[in-house]
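One structure is given below, represented as structure tokens, and several questions about it will come after.
What you see is the complex with one protein chain gone and the rest in place.
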Amino acid sequence: MGKAFGFFKKNILLIIVLLLALVPVAGVPSYQFYIIERGLQNAIIVLSLVILLGYTGLLSLGHAGLLAVGAYTFGILTVTYGINPWIALMVAPVVAAALGALLGIPSFKLSGPFLVVTTIAFGEIVRILILNWEKLTGGPYGLGGIKSVIPSAKGMYYFLLVLVFLVSVATMRLSKSRIGLAFKAIKEDEVAAEVMGVNVRRYKLLAFTISSFMAGLSGALFACLTNYLNPDSFTFAESATYLLMVVLGGMANVVGAVASALGVTALPEVLRFMVRSRMVVYSLVLLLVIRYSKSLNMKTLRKVLGKPEGSTLGGGE
Amino acid sequence: MSLVTFVQLIIQGLNMGLIYALAALGISLIWNATSLFNFSQGDLLTIGGYVMLTAFSYLALPYPVAFLITVVVMGVAGYMLSKGYFYPMFKQNFNPQIILIGTVALSIFVRNGILLTWGPDAQTYANPFGSKAVEILGVNIMPHYIWNVVIVAVLVVALQMFLRGTVIGIAMRAVAQKPVAASLMGVKVEQMVSMTFLLSTGLAAISGLLVAPIIPLIPEMGGLLAIKAFAAVLIGGLGSFAGALVGGVIIGIAEVLFATLVVSTYKDVFIFAVLILFLLIRPGGIFKADISEKV
Partner (left out) sequence: MHEELLSYKRGSECLLNQKGGKRVLKKKSVVLLLLVTMIAMVLAGCSGGEKAGGDKQAGGDEQVLRIAHLAPLTGSAASYGVQIVQAAKMAVEEINEAGGFTGPNGETIKIEYTEIDETSNSASAIDAARKAVSLDPHAMLGPNRSGGVLAAHSVWQEAKIPTITDGTSQDTTRQGNPYTFRMQISSEYWMPILVKTAVEKYDVKKPAVIYGLNDYSKANWVATEATMPEYELEPVSVQTYNDGDQDFSAQLIAIRDSGADAIFVYGYTPECGKIIRQRTELGMGDVLVFTERASTDPAAVELAGAENFEEVVTSTTLSPGDPDPKVQAFVKKFEEKYNQTISGTHVNHYDSVYILKSIVEKVGLDREKIREELANLKDYEGALAVYGSDEEGNLVHHMATQVFRNGKWELIMKEEYDY
């Protein structure tokens, strides 16, 4: 069943991509078109969280900071230094990865809320630095005039689509690779993993590095799409939204992540409803999904294993 | 810098620090009882302020009545939150990280709910303690500085008396320290956990309604204050009463001093850097909470 499962999954992704490929020729109005592009761009950072949180179990609420690093690197290189956008597109993720690796170091010692607060602090520090380092980033005036790697709207769209597809496939491959298994071992039980020979520190660092690389790529693409950067786009609220997207998508589920990113970003605008109240609805859905995730599982577990799962007394031990 | 200026700054810092301390206390309470770090504490504080706004400003109820209503409403909300949402997850042995994400989701929900319900404009109400400062030896003292200190002191003392002196209080502490033993002794763990939540949201409500006349209410306020509260609770020592208070005051004063002596625009960066340093070197915080010291 495993093989069929994998095949089915791969097919789903292809179907989605093919449907999305129809968008530019379906006469979608310009704003909705742009919003779908943003959804695709968001999919990449959500996938980065799939790797960090879904596979490795490391929760980051500071990913907007990494997005910012990627975006501003791209913007500064192309606008201030006139570097070829393609080169900038390749450099930006690397810079983000380097910074993200730094973030990985606290994760050796810290876990749970301690790590999360560190990531929040990281995100805020990045934002404030960008805000105040006016010479480099334009500070509150922002950085404008950024040209995309591909000037044509349709071209950019297909480029994004292809990128999302490749990144999705790569993530799925990662999941089954040795590295992916190491990640999952760490998520399940760090101590046991270490005992079994997994170099926990090295893999945590790797998880952060890969995740930050992808976030940086997403950031550079963000710069291409909006052509203007401002620190307001990279606040804690954005980091929380990416977390919301990855959890709604199933945390370790690649297709879910893409669907969630597109849905959360684009759905209200496309269907033109609940645009104002959407965050309330999304967070409510998330609350419910979290709350009832286990009871859904218990039902399937009972079916599969055929025995009731005992509930323990006084769970707060 | 003159002595008068210095004292003035310390007083300002102390004022904000107490607000952070109350929020930190709420976080520590829940942490002790459930090992859950409540990321939505800042937003609960904010909605407390908004509830007070509705009672005191919109409905024009007298201050003590509005105060009471706010605390009761928020306390009950906390109780229900525990009973209906969080406790079942503890009981069913949910992955703690998932529950943590649940508090983040709650934070987003409350924040956007406030935006939808009360609107985006900054709102405030008249300071019930008066809006004229008194000058003592060159230092300006607003009445609410004194009142805030008094209220917080009373709260802290009352809380300690409650937790150590009453049956329910002792039961709550028992649940926090040894849940299995407590339940074997007949303590209703679920109720005690929910009582802890009630206390925590009640505290959040009080800090919220004390803050609103000083800092106008905006939906995003939860986020801004929360990060400082997190810093306060972690630096002071997660789970420690004294830690929450000391941590809050330290952050409040350090913030103001750094802003004056160095540069104001990076004061948050300074606080975060200190926080990260503490987390790396001494994650337990200043008052590494001893089991016997647990609330």
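Observations on the model:
The first chain written gets the first letter, and so on, giving A and B; residue counts start at 1 in each chain.
Throughout what follows, contacts are C-beta pairs under 8 Å (C-beta built on N, C-alpha and C of every residue); 3 or more make two chains touch, one makes a residue touch a chain.
The structure presented is a predicted model; accordingly, all values stated were derived computationally and were not measured.
Across A:Thr226, A:Ser239 or A:Ser283, the residue that sits in touch with the chain not pictured is A:Thr226.
Checked against the full complex, the one of B:Met16, B:Met74 or B:Leu159 touching the unshown chain is B:Met16. Taking the whole complex into account, chain A touches the unshown chain at residues 9, 12, 16, 19-20, 22-24, 26-36, 38, 57, 111-112, 128, 131-132, 139-142, 144-145, 153-154, 184, 187-191, 226-230, 232-233, 249-250, 252-253, 255-256, 259-260, 262-263, 266-267, 269-272, 293-294, 296-297, 300-301, 304, 317. Even with one chain removed from view, chain B keeps its contact list with that chain: residues 1-2, 5, 8-9, 12, 16, 35, 93-97, 115, 119-122, 124, 126, 131, 133, 135, 140, 142, 214-216, 218, 220-221, 224, 255-256, 259-260, 264-265, 267-268, 283-284.
Quick note on the criterion: only the chains that are shown with their structure count from here on.
One inter-chain figure worth recording: chain A and chain B are separated by 31 Å, centre to centre, where each centre is the mean of the chain's CA atoms. Only residues 33-35, 37, 39, 85, 87-94, 96-102, 104-109, 112-113, 116, 175, 179-180, 182-183, 189, 193, 220, 223, 227, 230-231, 234, 238, 265-266, 268-269, 272-273, 275-276, 279-280, 283 of chain B touch chain A when the two sit together in their complex.
On the side of chain A, the complex with chain B involves touching residues 57, 59, 61, 106, 109-110, 112-114, 116-118, 120-122, 124-125, 128-129, 131-132, 236-237, 240-241, 243-244, 247, 276-277, 279-280, 282-284, 286-287, 290-291, 293-294, 311-317.
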